[in-house]
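Apart from one protein chain that is not included, each protein chain of the complex appears where it belongs.
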Amino acid sequence: MVGTPVLFVAIPLLAAFLIPLFGMIWKESVRVIPGIVLAYLLVLAINLMNYVMVNGPIVEVIAGWAPPLGINLVFSAFSGFLVTLMVFLGLIVWMYSYRFKRNVDFEPAKKYFLLLMMLITGSVGMVLTGDIFNLFVFIEITSISAYALTAFYTGRDSAEASFKYLMLGSLASAFLLIAIMIIYSQLGTLNMADIGSKMHLMKPAYKIMAIIFLFTALGIEAEIFPLNGWAPDAYAEAPGPVGAAFAGIVVKAAIYASIRIIYTLFDLSGAYDLLIVIGMITLIVAETAAIRQEKLKRMLAYSSIGQMGLVMVAFGMGTEEGVFAALFLMFNHAIIKSLLFLSGSYLVYNSKDKLIKEVNGIGKFLPITSFLFVLGSFAIVGLPPFAGFWSKLSVLTAAADSNMLLIIALVLIVSIIEVVYYMRVVNRIYFFKKDESVSTQRPTLNALIAMITLGAIVLIVGFYPDAVTGFLHRASADLMDKAGYINDVLTLN
Amino acid sequence: MINDKNSQKIVDFIQNWARKHSIWVLAYGTGCGAIEIPPTMTSRYDAERLGVRGAATPRQADVLLITGYLTTKTLKRVIRVYEQMQDPKYVIGFGSCTINGGMYYDSYNTIKVLDKYLPVDVYINGCMPRPEAVLSGFAKLQELIAQGKANGAQKYKDNLDWYRENQKKIIPNWVMPEYNW
Amino acid sequence: METIFLIFILFLGGAIVTWMAGKLGNIVQDILFLATILVPSYLFYTNVATGYAIDFNVGGIELSWGINAFGWLFSLIVLGLGAFAAFYAVSFMKGKERRGAFYLNFILSIMAMLGILMSQDLISFFIFWEIMTWSSYIMVVYNGNDVQRIGIKYFVFSAIGAYAMLMAIVLIKSMTGSFMIESLISSYTSFSYDMQILIPVLLLTGFGVKAAIMPLHVWAPGAYSNAPMAYTSIFSGSLSKMGIYGMVIVFTTMLSYVPEGVWFRGVVAWLGGFTAVFGTLWAIKQDDAKKLLAYSSVAQLGYIIVGVAIGTPLAMMAGLFLAVMHAIFKGTLFMVVGAIERQTGTSNFTEVTGLIRKMPWTFVAALMSIIALAGIPPLGGFVGKWMLYESLITSDHYLLVIVIFFSSTAAFLYCYKFLFGFFLGQEEEEWAHVKEAPALMVVPMVILAGLTFLLGTYPGIILKPIANGMQTLGYGMTQGQLWDTSIILNEWGNQVVLQPILYAILGIFVFFVIFVTIKGYKNTRYVTTKDISSSGEVPLAHENLTFSQGFFQPFLRAVEPAMRRQIDKYYTAIANGLESLFDFTRRIYTGNGQTYAIFVIVFVVILLIFKNSIFG
Amino acid sequence: MEDTLFKILDYGVYGTAVLVILIGLYGALVKRSLLKIVIGLSIIDSGINLLLVAIGYLKGGTAPIFSPGYLDNPKIMVDPIPQALVLTAIVIGFGVTAVALALVIRLYRHHGTLHIDEIRNLKW
Partner (left out) sequence: MDSIWFKLLGVVVSFIVAFTVGMTYMGLSRKITARVQNRKGPPFYQNFIDAMKLGSKTSAIHHGVMQHFGPAFLMVSSVMSLMIIPVLNNGMWFSNLNFHGDLIFLLYIMVFGPLGMALGAGQTGNPNSAIGVTRGLSQMVGFEIPWVMALVALMIQYHTTSIVDLMNIQVESGTWLIFSSPFAFIAAVLAMLGMFRYSPFDIVGAPTELASGPMSENGGKYLFTMMSSASVFAFAKLTLYVDLFLGGASNLIELLIKTFVIYMIPVLYGVVSPRYRTEQSIRYFWGWPTFFGLLAILYAVFF
């Protein structure tokens, strides 16, 4: 073991505070430091992951108070996998936005990377933490930096998007607090494992109240319909890499939190059905809304929401297969949707309104970016032999094993809608005449490396899904093993 | 054997007999004479019993029937039709107008003497000639065919330059392809 | 290394290398392209024997690749036609844009089709199926004409088919615990009644889309006509046969075990019959050669489906034989259209006329393929049709015979239209400059056209592999003599030896051609097509007297009631309705943050109200 | 009497907290001005904080830090954790409000109005 989970929270937070300081000394450092930090964290995450795969979860106690009293961080196969994914995506986003524009001023860059580090801190913290109030704190860290990042461009629309996000985010934190209050007032503990072990003591009415408020609060972050009004706006108006970070990092953390709550904290079977129903509705509404979008990133945002709905459905099956499918879907979605956001923002780089019709015929001028976007499109709609296919297959297999014919049919029908709008964009990119008034922007080298890395992963996972399925199986087994989690946390000395 | 004169004679005889009894007529209804064709063909006079029958296109026809006056405008078409017919082919001038212009002798837009433009084998006079006269004209043509004397086409071939000259006098804008034998 | 892997790696690597090689020069790219098609084909036929199989494991899923005699039969269509089309494509694509992408998708399609034939498990079947779908999709939109309508339509229908198949696959997996086709077949009878119905329906939907069966065919005309012709020849020739391949497996294995199979057979056969009729009628109506051939493909696939669905040994043979023949002649015909389009710039009958003297070899290829298509005796199409009729009569599908015969007679109409529209009619000055297509395009066409003759004379050449394939599918050896030689012996004992008939036909033909030609040869002269008997008028150079507008107007007037309703329109209406609905759903996102906040509160309130029924 | 009073007070505190939350919700959901919405959100926060503190309160309890009676009888100590939570929540709420106000300023600059119905460029 080369490090402890606490570093995942501490180092980026520290880096976030140090960035402005170092920036005074060496201006380039605001760009370099996050990279170094994230690279280190990635190495650390991979090492820890390997350790965890062999030795079981690491439970880190902060400030020496043992659970259930103290705050603890849990780096299990499940959370570790997500942390690794998030840190990796953070690195990709950093790489991409190293010089997003060719000449970025110092001030915006400083703020941007600072906020990005905060975002990663919060998200990683959400995944790692074993304490429900700590979760609240991390959510708030994430949210506040997300508000700021959404409003990063000084246009009026980004402020509007950010404000909507903020409104819903405040409600979310309010609900979360209420839920925490209910749980604490009933059980007198904030430790998740402890809550999970004592949940049977709680009165059902309070239990249901708590789960409703928790679910709503986390649902807002996890883009569940009808709580996701902020999402399309925020995705569309945030800078491209931030969109990728939302899709790949923030939402994943929120999903993790809600799933952890439903799987580990509560023992309500109705919650699973609720997940399926809500997930299905989210999927359908989002995909149908996406098909009529005129703005590229907004379309991607709706698609992202839809995918989250699908993840919810997969989690809602409650079987290990379902969890595996959901995790696979989350992984693929993180990779592919990031790829789409990253390449898509170069496709509409110079356009004011980011309209889909402005990508007409752009394939000739931005061959690699366009190709990667198309690759991402193919992958996300689940065309083999790309990564998305395997996750879709596992979702469907899990559904079939749970005897959910209707779910299979609906998912597939919605997939057809998904196919339609992605293919429309692909058609425009390659087979339409270019609009002369649209000027293209060639991606920088860093951005290209970032995108190509993601593209390569899409292909690798597509051709060789075994590259990740091993981890995913462990992670899903880990999530399903509620007793094991409680045991691991509470018996720690 | 084919070059043998006697056998050629026999072949000619048979062929001429066949041609004589199978006359497919392309009735070019240029003038008022066209009205005399139906009575000729239908039940009262029934030209078909002589083997005379209408042909649909010049490619299939043996006889070109110029029925009546021929305007300068129509001449071009008639020449065209005649040249599209397959050998052996015959022309029957029908009515006085084809002989000397008839009642249109001083018209500015009809041709007077058909023979200057197309090699006429048989003229049928009258204005109009009655079906009886038409039938007798066909009989005359049959006679000529049987004797091998209905060689207007050969005449046309031999004197093509002369005919062309006459034709071109009437038709100023000559757009037809030159007739290649 | 296993040869199968080598083949696929060669295909895949070759595809990518060819794609990238655009910078190295066109010649290099062409050679790479041809090598990528030919080398794996060579390896396949030399090193992969029937019965070869290999199992491996990807992502925790057992996969198995192998080839049986039935797949081998289709591999002839795929790789054989593919090789010819590849040579054609090299010349066809000369000087065109995005050749790399074309070559890439061409190779990928061929690889995917071979993969489908090699897949012994449903997952790799599906993977290759989808690779085939998207690579062909890219080809459909390749020219950029009307891609949002035609391309999306193609993809949506493909997706419907593929997802129906996927649903069947996951259901099968959950029931049998395995993705193997064999385990599906062996445990099919133990499924519940619902599943016994549902799974064939889903699978047949999936295959039916590719085979362009009646209600699912609407993508085909647009897609076939929109793709580059060099690709359409394998699109229509081989790719659609993959649907047939799947259907055959469903019919011969699963559906023959259950009593409901009879109904399936009847329904699908009748759908095939209707496909044939309406495909033909619409083909007659088309003025664009590509569209005409596209509808014709739909119709011809209808015959094949009828044969396959009836499923008696003779019918199956007929269907498979027609499948092979259709690959050959329709491949050729699309190549012909491609050649004409390349040389003249249009494929519209109303524009191009009188090419016979300019493109004689193309005409020969077109003529022979058309004769084969029409099913007229000397050439191969007849054998298939004949067997089809025999099988339909012997299996008591009398009305279906009439339907098929009607469509096959009506097919003469568009056959003639195709030949007349392009090659016959008046020669126009506008097309005086047209030259014969390059040798690289003509030679594949002519060879393929020659194949139709060869297979018409010696159908045993292809009937033997078909028989082998059918044995793999469980048809017994009892009818062995049926496909022993090129003698066709129908079930009622009428024996027709084809070769003497063909020789007689040829002999009579040659005799009369010579008679007509040399009689009075010296006095027979050639005249141009302007020298026609048109009431003495001389058509001027710019006057086109060719009859090409409203070619079969009287016929179409007669059948107009049947063609008044188009399935396509209903689909379009549904699609438009859905889009309007979706436009409505997205208005949920009003753009007002407060509304969203109210949504949240409402959500919570609803959950709180229904908490007992949800969590109770 | 005293018990009843306490009870009333008890429920009164809870009720007040809920009332505050509802007032805040009213402000956030019904008022059309951005500023009032922000204020409403703050009020929700305050209400929740109040509720949280109220829950942590022990009748006759004392502060957990160096207050009289604390050492004698740990049981009368008020649970410190809700108070810690409230402190954190207040800080976070403050941060959120600050961001919100910043955004409101920017929105006002761009749109020239604070009416939320007119700030709807992003929709559908």
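What to note about this one:
We just call them A, B, C and D in the order they show up, numbering each chain from 1.
Operating definition for what follows: contacts are C-beta pairs under 8 Å (C-beta built on N, C-alpha and C of every residue); 3 or more make two chains touch, one makes a residue touch a chain.
Keep in mind that what you see is a predicted model, and the values were worked out from it rather than measured.
For the chain that does not appear, the touching partners among the shown chains are B, C.
Listed residues C:45, C:412 or C:458: the one in touch with the omitted chain is C:412.
For the options C:203, C:356 or C:600, the residue in contact with the chain missing from this view is C:356. Taking the complete complex into account, C:426 is the one of C:50, C:348, C:426 or C:572 that touches the chain left out. Within the full complex, the residue among C:509, C:584 or C:610 touching the omitted chain is C:509. Among C:361, C:386, C:475 or C:589, only C:386 touches the chain left out of the display. Mapped onto chain C, contacts with the missing chain fall at residues 354, 356-357, 367, 374-377, 382, 385-386, 389-390, 393, 398-399, 401-402, 405-406, 409-410, 412-413, 415-416, 419-420, 423-427, 490, 492-497, 500-501, 504-505, 508-509, 512-513, 515-517, 519-520, 523-534, 545-547, 551-552, 554-555, 557-559. In the full complex, chain B makes contact with the omitted chain through residues 14-15, 18-19, 21-22, 24, 42-43, 46, 48-49, 51, 53-54, 56-57, 59-62, 84-88.
Note that only the chains that are shown with their structure count from here on.
Using the contact threshold fixed earlier, the set of chains in contact with both chain C and chain D is A. Distances between chain centres, each the mean of the C-alpha atoms, put D farthest from chain C.
The distance from the centre of chain B to the centre of chain D, each centre being the mean of the chain's C-alpha atoms, comes to 117 Å. Note: centroid distance chain A to chain D, computed from Cα atoms, is 29 Å.
With centres taken as mean Cα positions, chain C sits 44 Å from chain A.
Of all residues in chain D, those that touch two or more other chains are 28, 37, 119-122, 124.
Taken pairwise by the contact criterion, the protein chains fit none of the simple patterns, being neither a path, a ring, a star nor fully connected. Residues of chain A touching chain C in their complex: 160, 163-164, 167-168, 171, 175, 204, 207-209, 211-213, 215-216, 219-220, 226-227, 229-230, 232-233, 268, 270-271, 273-274, 285, 288-289, 291-293, 302, 378, 383-385, 389-390, 393, 396-397, 399-401, 403, 405, 408-409, 412-413, 415-417, 419-420, 423-424, 427, 430-433, 464-466, 469, 473. Chain contact summary for the complex, chain B toward chain C: residues 28, 57-59, 76-78, 80-81, 84, 87, 175-177, 180. Interface residues of chain D, counted against chain A in their complex, comprise 21, 28, 34, 37, 41, 44-45, 48-49, 51-52, 55, 79, 81-82, 85, 88-89, 92-93, 95-96, 99-100, 103-104, 106-107, 109-111, 119-122, 124.
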